[in-house]
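Here you go, one structure.
Only a single protein chain was left out; the remaining protein chains are all shown in position.
What follows is subunit A.
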Amino acid sequence: MKKIIGVCACPAGIAHTYMAAESLERYGRKLGYEVKIETNGAGGVENRLDEDDIKNADFVIIAADTSVETERFIGKPLIETSVSEAVRNAANIFEKIANKDVEIYKGGR
């Protein structure tokens, strides 16, 4: 099973962050992926991605309206998007993954 990991982060508080995480988790699982999403909200970091999660991941989704630590994802196929896109349009994000329309993250942002 392909594994997708991600980070959702929103400066506006926690509600959007959780909605984005839930949206990606639901949609990904519906398509048969294993999904783990870290949330960086006003409540701090939850469900933190560990080294194994990152090592075993096939794709990374960053849905953030603020900066998140991305150096840890260097070398991984990574999609960057906004929190609202993850909430409203998870289908688009997963379509890019299905089409392999994803670049390898090289860091240095």
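By definition in this document, contacts are C-beta pairs under 8 Å (C-beta built on N, C-alpha and C of every residue); 3 or more make two chains touch, one makes a residue touch a chain; residues count from 1.
Throughout what follows, contacts and distances are computed from a predicted model.
Per UniProt, the protein behind the absent chain is "PTS sugar transporter subunit IIA"; the candidates were "Probable chemoreceptor glutamine deamidase CheD", "Thiazole synthase", "Manganese/zinc/iron transport system ATP-binding protein" or "PTS sugar transporter subunit IIA".
Among the residues A:15, A:74 or A:98, only A:15 touches the chain that is left out of the figure.
Checked against the full complex, the candidates A:35, A:87 or A:102 give a single residue touching the omitted chain, namely A:87. For subunit A, the list of residues touching the undisplayed chain reads 11-19, 21-23, 26, 42-43, 84, 87-88.
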